[in-house]
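The complex appears here without one of its protein chains, the remainder shown in place.
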Amino acid sequence: MKTKTASSRRWKLSPPMLVVYVVMFLTAIVFLIPLVWMVRTAFIPSEHTTNLLAIDWPTLDNFTRVWQAAPWSTYYINTFIIVGGVLAMQFFTVVLAGYAFARLDFHLKNTLFILFLLQIMIAADVLILPNYKTISALGLSNTLLGAMLPFFASAMGTFLIRQTIKTIPYELEEAAKIDGCSLPRLLLQIYVPLLVPALIAHGTIAASYQWNNFLWNLIVINSVANRPLTVGLAIFAMSYETGAQWSDVSAATFLVAAPLLTLFFVFQKRFVHSFAHSGIK
Amino acid sequence: MQTNIQRIDQANRLKKRRTTWLAWLMLLPSMIILAVFTLYPIGESVYMSLFKNNMSTFVTGPVWVGLQNYVNLFTRDAVFKKAFYNNLIIAAVTIPSSVTLAVAMALFTNKVGRGKSFVRVAYFYPALLPMVAVANIWLFIYTPMYGLLGYIAPTWRLLENVDTVQWALIIMLVWKQAGYVMIFYISGLQGIDQEMYEAAKIDGANSVQAFWHVTWPMLKPTTIYVMIITMTNAYKMVDHLYIMTKGGPDNASNMLLFYVYQKAFDQSNVGVASAVTVVLIVILLLATVVQFYTQDKRTFYA
Partner (left out) sequence: MKKTFFLLLVCLLLIGLVPFVQAQDVIELDMYFPVSVGGGPDALITALCDEFHQEYPNIKVNPVYAGSYADTRTKVLAAIQAGNTPAIALMFSIDLYQLYSMDVLYDYDSFATDKAGQKWLNGFYDGFMQNSRLNEKTYGIPWQRSTIIMYYNKDMFREAGLDPEMPPTTWAELKDYAQKLTVKDAAGNTTRYGVQVPSDKAGYAYWMLQTFTLTQDGFNIMSPDGTEVFFNDPRTIKGLEFWKSLSDDGCQAPGTPKWSTTVSDFLEQKVAIMYHTTGNLTNVRKNAKFDFGTSRLPADTSYGSPTGGGNFYLFKGVPEEETKAAYTFIQWMTNNPERVAQWSIDTGYVATRPEAYETQRMIDYANDFPSALTARDQLEFAHAEFSVYDQGAVQDILDTAIEAAMTGTKTPEKAMQDAQIAADAILVDYR
């Protein structure tokens, strides 16, 4: 606390602002408590789980036990496939649609634009029942494709690409056209390189969305072989319905949350930038 | 005989016809997905909501009942009413509190010198945790007697009490969401021209006045965007119920989307689940329309 006050003084803070600063720092610490609690419980020997004050060397025992109790590697692979598949398809659909909205003048443009808006408000997550029926009718229930398909288009991504393209000087496109550049080449060679930051921004959001997606996957996926991490975690946590063995549940939670969190801690600025970028209007 | 203007018009129309085909072709992949998984399901929900379609009709097939499912929802279904009301509370509380907290966080991280990245990480990381993971963590925090909170308040049984369960979950939701919202405000703040603050200072404004007369109005587009995100979230985030309460006790924490899940998948009652889905769609549409017509349309047509 002492150092904080000292550094605060350097910013020439009025007393009320000082209070605000202290409060905000405390908020940050409070925000971290759940993470610390989860990590602590995951690594502490399980006999100390419910003893708040216990201090012991961290152990990997909980992880060993948890790793053997469920096919986590399968879950990881499935989540990777879902995230990767959705990203690949979204990049494709979003660049095409974003270009059309940004550069082309066409009939029903406003109508179609509103249809895209609709997807933002009424996300596939809300339409679980009819979409499940559709996926079943297509014979895609209990497949990874079924889990991914509704997310192959993204209105958010389309809007982001559209805006970004609008900031690219049109002269660039005209010059390329004069050189006889076809549309696919134009997109791939002129636009896509310039869209990389926007695609990374969108990719970050879409990837974390898919990584965390639960209810839809719970409904669509039945078999262990196709189960992604979030569903695996939920079902694992339920398997201790009577035991509520918190050391194991925390270790499993850590397994599921760690990859994204680690990426975030390493690429912190990028992440923040990406999320912020996606919202710029 | 044509005037020049007419000729240009005609040329433009021809060009537009050509680009229309091209544009539609480029939009086709997205349109297929949107049509199949957003448009069609809205229609299908409406259609399915007009039938009695549950376990009792499994062998015979769905029976047409008109608007009966809706009548039942609004007159007899106490669970629906609770979920509907709970959802309103969640929207009414989480949206303003997330936004307020997020603005405070954004202003703070923008100003703070030391520990900037620490603070930012602390605020933002919940956004990256899966809701299922969040539910596990908070369930242990809320566990009476020997959970984390149990050490501070051993008599609290927040998740087992109809009066507290909703608030316990709301705190968790705001914790999960505020940092995410903060990010958009950080970027919104960076877009504000510093000269406006200089001008405000010359006019003799203090920092509070500067906030209300410069910062907040300039953040309006961000706020509109954030309102949409938090509004949809208020109706979408239900994963935690699966782990923590199953909507209980006595449906005090149930929400519309989770009720759809229970009706459709736990109880195989497609008719009622569809009707609730339609209600959900109407709420979200109404919210959009209200946003759209009361706010500056610049947000959408930037």
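A and B are the chain letters, set down in written order, and residue numbers restart from 1 in every chain.
Everything below uses one rule, namely that a contact is a pair of C-beta atoms (placed from the backbone, for glycine too) under 8 Å apart; a residue touches a chain by one contact, two chains touch by 3 or more.
Treat the numbers as computed from the prediction; the structure is a model and nothing was measured.
Taking the complete complex into account, the chain left out of view touches A, B.
Although one chain is not drawn, its touching partners on subunit B can still be listed: residues 54-56, 58-59, 78-79, 143-146, 154-155, 157, 159-162, 245-252, 262, 265-269.
In the full complex, subunit A touches the omitted chain through residues 50, 69, 77, 80-88, 132, 136, 141-142, 144, 196-197, 200, 203, 207, 219, 222-224, 234-235, 238-246, 263, 267, 269-270.
The rule is short, and it goes like this: only the chains that are shown with their structure count from here on.
Taken together, the subunit A residues at the contact with subunit B in this complex read 7, 10-11, 20-21, 24-25, 27-29, 31-35, 37-38, 41, 50, 52, 92-94, 96-97, 99-100, 104-107, 109, 112, 115-134, 149-150, 152-153, 155, 158, 163, 183, 208, 211-212, 214-215, 218-219, 229-230, 233-234, 237-238, 244, 246, 249-250, 252-253, 256-257, 260-261, 264-265, 268, 271-272, 275-277, 279-281. On subunit B, the positions that touch subunit A within their shared complex are 15-17, 19-20, 22-24, 26-27, 29-34, 36-42, 44-45, 48, 101, 104-105, 108, 111-115, 117-134, 136-138, 140-141, 143, 146, 148, 151, 175, 179-180, 183-184, 186-187, 191, 221-222, 225-226, 228, 232, 235-236, 238-239, 242-243, 257, 260-261, 264-265, 270, 273-274, 277, 280-281, 284-285, 287-288, 298-300, 302.
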